[in-house]
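Yeah, one chain of the complex is gone here, protein chain that is, but the others are all in their spots.
So, chain A:
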Amino acid sequence: MDLKNKILQTPTGKKLLSEYQLNLLTKNNIETVLDFHDAENQKLHNLLAIKLESVLEIKKELDMLPWQSETFVETVNELDFGTGIEELDKFLDSIAQPFRRGRVWEVCGQTGVGKTQLMYTLALNFVWKHKRQVLFIDTKQDFSTKRIQDMLMERKVDQETSEKAMADIHVVEVLTSEELIEVLKAFDQQMTDDVQAALKTKVVVVDSLAACFVDHRGREMRRTRDSLLTEVACRVRKLAVRGVAFVIGNISFSQDSDNCDDDGLEDGNSDGSTRQPNKPMLGSYWSSVCTLRLSLELPESTDCGDSCDDDGLRMVNVMTNTYGPAGDTCLLRITDAGLV
């Protein structure tokens, strides 16, 4: 039904296709916009007995149709998720790393810089735009519905829409890395078993990976940590191949502070390189796992000193990027509605 209406909304579809032809689509199991989009052009050409150019035209016009937010239309392009943050999308396109299925992202930054806010924004934007779900793995027992609610409120949406969005974000609490592995295993298993909810979940957010590895520190635990980390990485990659996108939070420490402080600050990662201003936790192995590593930083503006007027500006710095160049930066602003 939905597809029929949609096609009739496109100028080419309306002109060329009759009721009979539209019914033919349904008979051939092409029932949603997505099915239509995925169907081969040649097949549609034969089936509908219209020109190949017209098929392409209809597809293009379908893509252009504005979707109605109240019906949560299936997104046409399921491959590209998009971050929903205009500025960031533009930036990521320029470095050949748009947010799409199978991508593994890492967001790192110092405490309080807004990593969680960025991850909430990504999760919310995703369930907002797509008829899919997000699995939020919370390692700090920190998940705040209030923050999600505040963001929704700021976007001025009605009760029903925001409830729908919130119902699509599933939260799992884990405390240790072993549990994290179990959760990822279970997710994988449930995808194999065709559990609906698992199939619908296309984005997994982990906030934060560092927190479940605090147990493992020092020289003696290093091997255990590395083996667990490898296991996590394998699980993540396995799921990524099946089309799940990951956003993983990690903490980073400022390295150029001479350790003249009064607190033992050793994170068990003495890899030797102190070149970078901010160094994420979890060692050098982990740094090769993610397809994109973003560092969220406070921009070095005019001496902020100890004043507290935070303008919400954050610099996103690409640390590593397996698909394109690294080292570029982009500015985002934290607002009450999320990052823009």
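Heads up, the rule we're going with is that contacts are C-beta pairs under 8 Å (C-beta built on N, C-alpha and C of every residue); 3 or more make two chains touch, one makes a residue touch a chain; residues count from 1.
What we mean here is this: contacts and distances are computed from a predicted model.
Asker: Which of the following is the UniProt-recorded protein name of the chain this complex doesn't show: "Mitochondrial import inner membrane translocase subunit", "DNA repair protein RAD51 homolog 3", "GINS complex subunit" or "Ribonuclease P protein subunit p14-like"?
Answerer: "DNA repair protein RAD51 homolog 3"
Asker: Per the definition of touch given earlier, which of A:5, A:23 or A:111 contacts the omitted chain?
Answerer: Per the contact definition at the top, the residue touching the missing chain is A:111.
Asker: Of A:30, A:169 or A:203, which one is in contact with the hidden chain?
Answerer: Among A:30, A:169 or A:203, only A:169 touches the chain that is not shown.
Asker: Looking beyond the chains shown, say which of A:4, A:101, A:140 or A:155 touches the absent one.
Answerer: Here the residue in touch with the unshown chain is A:140.
Asker: Which positions on chain A touch the chain that was left off?
Answerer: Listed in rising order, the touching residues are 110-114, 133, 135-136, 140-146, 148-149, 163, 166-173, 175-176, 178-179, 182-183, 185-187, 189-190, 195, 197-198, 201, 208, 210-211, 214-215, 217-218, 251, 253-254, 256-258, 260-267, 281, 298, 304, 306, 308, 310.
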